[in-house]
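Here it is, the structure in full.
Complex shown without one protein chain; remaining protein chains in place.
Let's turn to subunit A:
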Amino acid sequence: MSLRIVVCVKYVPDASGDRAFTEDLTTDRESVDGLLSELDEYAVEQALRIAAEADDAEVTVVTVGPEDAEDAVRKALQMGADKGVHVEDDDLHGTDALGTSLVLAVAIEKAGYDLVVCGMASTDGVMGVLPALLAERLRVPQVTLLSEVAVADGTVTGRRDGDAASEQLSAALPAVVSVTDQSGEARYPSFKGIMAAKKKPVETWDLEDLDIEADTVGLAGAWSAVEDATARPPRTAGEIVTDEGEGGKQLAGYLAEHKFI
C-alpha cells in the first residue's frame, strides 16, 4: 500500500535581511526576499528519506502563504518531492498560528495523508506549535521535535531530546511528525532535480476550495493582536582592545569593575 506523506513548508523572510513589520503590525513580507524556511528543509529531507525506504510512497508539499510562497514549494520539488499544493488567498493576510493550523489541516485532509512531516519551527515566527495544533485538529498522534525518525509497518518512531530527558517515542499512523535540525543534513537540489521540478504539478487552492469562511482567518479572525512593535535600540558601542599580552587581564579588569568577579 502506498504511503502518502505531506510535508508542510513555510516561505519566510530571509533572516539575514532587515526583517520588519508593516503598518498593520504583520510581518513585512515585501521588503526582504523570501525563501523556504531552512528548518523546513530538514522536514523535506526526512520525508524523502522515509519515502525512499517505503515500497511505494508519494511526497506532497503544502504551503500556506502569499503568491511568492510557491518558490518554497518549487525548492522542495527540486529536492525531490512529487507534487505541491499552494494555499493562497488575500483573506489569509495576518492569520495567526491557530488560523494557519485550520487552513493547513483542511488542506492536508483534502490532499490525503498517512504521515505529515513539519519543521521544528518557522524561522520568522519561531512558535514551534503548528505540528501540535495539526495533531489536535486532525485528531491523530503528535510525534514531535524528533532528532531521529523512522517509519516501518505503519508505525512511526523517533527520539525527542527534551530539556530534562531524551525520549524514545512511538505512534501508529496516521500521525504528525516534526523534525529538528539535528535530524540530518538536508540535500541540495541536483541539476536533474531542478529540471524535473519544472514538470511537477503544483495546485493552487483558495479558501473557497477548502470551504473555509474568510472571517475565521486573516488579521480580523486572529485571536491575539499585536499592539505595538519597537525596533530594539542598537547596543551602544563597547570598548574593544587588541591583545598584546594583556588582553586577558584587561578583560578581567572589566569584569571586576562590573562586579562579576
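As a convention for this text, a residue touches a chain if its C-beta (ideal position, glycine included) is under 8 Å from a C-beta of that chain, and two chains touch if they have at least 3 such contacts; residues count from 1.
Note that in this section contacts and distances are computed from a predicted model.
Engineer: Name the absent chain by its UniProt protein name; which of "Cytochrome c oxidase subunit 1", "Electron transfer flavoprotein subunit alpha/FixB family protein", "ATP phosphoribosyltransferase regulatory subunit" or "Phosphoribosylformylglycinamidine synthase subunit PurL" is it?
Structural biologist: Looking only at the record, the undisplayed chain corresponds to "Electron transfer flavoprotein subunit alpha/FixB family protein".
Engineer: For a quick check of understanding: of A:Glu88, A:Glu148, A:Asp181 or A:Asp209, which residue touches the chain that isn't displayed?
Structural biologist: From the options A:Glu88, A:Glu148, A:Asp181 or A:Asp209, the contact with the absent chain belongs to A:Asp181.
Engineer: Check the options A:Leu145, A:Ala197 or A:Leu210 and report the residue that touches the missing chain.
Structural biologist: The missing chain is touched by A:Leu145.
Engineer: Which residue, A:Gly65, A:Gly128 or A:Gly218, contacts the hidden chain when the whole complex is considered?
Structural biologist: With A:Gly65, A:Gly128 or A:Gly218 as choices, the missing chain is touched by A:Gly128.
Engineer: Taking the full complex into account, what residues of subunit A touch the chain not shown?
Structural biologist: Per the touch rule, subunit A residues meeting the hidden chain are 15-16, 19-21, 25, 39, 96-98, 101, 120-121, 123-124, 126-129, 131-133, 135-137, 139-145, 147, 157, 160-172, 175, 180-182, 222-232, 234-235, 237-243, 247-252, 254-256, 258, 260-261.
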